[in-house]
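Notes to accompany the following structure.
Shown here: the complex without one of its protein chains, the others still in place.
Chain naming follows the written order as A and B, and within any one chain the residues start at number 1.
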Amino acid sequence: MLNRDWLTRLRLRWGVHPLGRKEQGNREGILTLPLPSRLHVPMLQHTGQPAKPRVTVGQRVRKGEMIAARQGNISAPVHAPTSGTVIAIGDYPAPHPSGLPVLTVSIDCDGLEEWVDLDPPSDPFALAPEALAAKVAEAGIVGLGGATFPSAVKMALGLRTQVRTLLVNGSECEPYLSCDDRLMRERAAAIVDGMNLIRHAVGAETILCGIEDNKPEALAAMREAAAPFPHIALRRLPTRYPMGSDRQLIQVLTGREVPSDGRSADVGVLVHNVATCYAVHEALRYGRPLISRIVTVAGGAVRAPRNVEALIGTPARYLVEQCGGLSGESARLVMGGPMMGLELASLDVPVIKGSSGILALDASELPSATPSPCIRCGQCVTACPMNLMPFEMSARIRTGALDEAVGMGLKDCLTCGACSYVCPAHIPLSHYFNYARGELTRRERNTLRQESIRKLVAERSERLERDAREKAEAAARRKAERERAKAEADAARAAKAAAKAAEESSA
Amino acid sequence: MKYAAHAPHAHARASIGRLMLWVMIALTPATLYAFWLYGWPAIFLWAVTVLSAAGAEFFVLRLMQRDAARGLADGTAVLTGWLLALTLPPWAPWWVGVIGSVFAIVVVKQVFGGTGQNLFNPAMAARVMLLISFPVELTTWVGPSPLFGAGALSFVEGARVTFLGQMPLGFDALTSATTLGHVKTELTRGIDVPAALASHGQGLGASLIGLHAGSLGETAAVLLLAGGVLLIALRVIRWHIPVAMLAGVLLPAMLMHAHDPARYLDAGTHLLAGGLILGAFFIASDPATSPGTARGQLLFGFGCGLLVWVIRTWGGYPEAVAFAVLLMNAFTPVIDRYLRPRIYGHPARFARRTRP
Partner (left out) sequence: MVAVLSLTGLGLLLGLGLGVAAKFLRVEQEDGRIAEVEALLPGSQCGQCGFPGCAPAAAALVAGAAPVTLCPPGGRDLVEKLAALLGVEADTAGMAETVPMLAIIEETQCIGCTKCFKVCPTDAVIGATRQVHNVLREACTGCGKCVDVCPTLAISLEPVPATLQSWTWHKPPRELPVLNAPLSTAGASC
């Protein structure tokens, strides 16, 4: 039989092969960071509505205590990563390229690490799937691969739509990052247990776990841990970016394509990241909410790159300091991987649930050339995992023809950056696409706002009219009343006069 | 305010200048070999054409107040001049090269918006313009007389040919029709293809190593092919256009030759006698003027090839690569519009709902 990898390579030509540079951080084991003195826990660490704080300034919280509840359907609660005192609830810089503040609960750590009373189910497999999803929701678990979509919402969706196969994403295709790699090497049994729990919670039959072939140790560890379970299959994937995008992973592992207006559940699969499986294991076996994660600290400007287990809310600066600090000036700070990560203005921002990496890149690692005109070479078309035509779309966006770009598939774009990566003209293609999508959302919001304002104006003019009418009516009524009174008075007077006259005449 | 940099924070380290450099490297062996075959006039003509292309680009960019040094550094103008020079008769006078280059750069490229914006291949448009405007100069071919060999022109004699138009003694003996031109002429005189080929006296073997009259880029098929394969291996160009274009010529050639060998040239002569290999690997594959998708490139290449064969067989000109490429260039926007790849997760092309 032909080698499966070869078939995949022949069938699918998308993607790029960026320099991995994973060896920077994956040589040493995961380092559990010593407790920092202060944590800044943002309320918006997930896709959807921000969580609503339930603590007050000065209140003492214990480790694992819920400090903010979810709001709305798509949201996740936030827990205290350690025990201590809430010292502030207010704006604090978000780990985001805008540098804008976000509502954050700041906690002074007391060093006691005193846990809240944990209440793990004695046998999670005995619980109903719905109950498992509820526990995952309570634990504040979100997709740890970077999308940070609340996991419980995804699981509930899986239950409703009859998922046959659970796909577990261990591809970790972004360069530099090795947090999933180390997690699989060191905690494979826990991940496999988490996989089984999710399988139970979504009612899937089989589990398919894909790991890129640049992580042989992780693959071996996972194979060993999964050996007792016949329903788990491990697949070696060719190393290619963006293999870790769930649509591409589904295509490679199952041969199916998620409809453009659908979800993965529509083709009978659900994708979860290995780190999410680990978090689910922690929550359902030990009752521990998601309060820490593995973060890769790497980049040419970091002295001793490695993976660390950091509490949510730990300042990024603290992580870098614990990895030997920066050697000289770093040219760019990035949260996440280099292909899709977000530039940070400073290291004084907290680690959040979605932070897979903190990179301090030096100038030699960054793209340097300035953009030149497109020569239509089509390399972006070859690289695009969604089969779009990036160079045509960006030309439309540049001239402001956003609707044409939408017609060419702008909304299908993953903004994975493969096109920008290969472009010989150094055109910031994925930047154009993110700009265009932001602009479209903004316009949509504006239109909605205009409509609501139009409604308000209409209501006001109606009210003014009604007021005027009522006023006029009241005036008319008063006038009528006055006239009636006058008429009555006149009549009375007349009657009186008549009576008098009659009296006189009779007299 | 300083904006945050958008991802990706890494790059494949490719650049337009580097791509063009690779194309030039791939052209170098064949060019040097052709220099040796045709001597000093060819070298002078090449230098004049390339320099005037670069000069025209520089001048136009300065005129438009753009960064001229940066515009030149991407190498597209030099490459245009180089490709044009390869399609000219080696002993053509210097002004042919200058007019061609200036036309290519100013009218065909910069007027349309510069690098990447031109609709037509500048070198081919210039060649066609020259062919129509100066038919005598563009169809006077000489047979090879290798440098340093007996009968080769000296440096001064070569300069006289290129710059003063003073042909050496016995020039008439040197002139010769190209294989394709000879066959076309003989066919109009009622002489069939095998006889015409025999009377031309140049077999396929000679064509393979370029020992026949023709432009610089029609010689040394082997070296050009090697250069083309190098470009594909380095992913500077994709295989689709060259392969489809060769197929577009060779398939009908083989079919019709088998049908009537007396009237139709064989595939080997089609492949080796003209500028087909140069056209397929270096000219039709020019990214700016060819479609951006794999399917579009296959269609484009095959169309180029088919047109080459049709014009060579039934048209008025013996060689057709320039015409074929220009005609297909005009179709590129249409091909790119209608042969878009099926987007992931969308139904197949003809079932696709049109979006507003």
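The criterion applied here is as follows: a residue touches a chain if its C-beta (ideal position, glycine included) is under 8 Å from a C-beta of that chain, and two chains touch if they have at least 3 such contacts.
None of the values given here were measured: they were computed from a predicted structure.
Across the entire complex, the residue among A:29, A:262 or A:438 in touch with the chain not shown is A:438. In the complete assembly, the contact with the undisplayed chain comes from A:449, out of A:27, A:303 or A:449.
The residue touching the chain not shown here, chosen from B:8, B:89, B:116 or B:181, is B:116. Residue positions on chain B in contact with the hidden chain: 3, 6, 64-67, 70, 112-113, 116-119, 288, 332-333, 336-337, in rising order. Remark: the residues of chain A touching the chain excluded from display are 44, 94, 96, 98, 100, 102, 370-374, 376, 392, 395-396, 398-400, 425, 427-428, 431-432, 434-435, 438-439, 441-443, 445-446, 449-450, 452-454, 456-457, 459-460, 463.
Just so we're on the same page, only the chains that are shown with their structure count from here on.
Chain geometry summary: the mean Cα position of chain A and that of chain B are 52 Å apart. Contact residues of chain A toward chain B in the complex are 16, 18-19, 97-99, 175, 247, 251, 257-260, 262, 332, 334, 336, 338-343, 345, 359, 361, 365-369, 372-379, 381-382, 385-389, 391-392, 403, 406-409, 412, 415, 417, 420-426, 428, 430-431, 434. Contact residues of chain B toward chain A in the complex are 4-12, 14-16, 18-19, 70, 74, 76, 114-117, 238, 287-288, 290-294, 297, 336, 340-346, 355-356.
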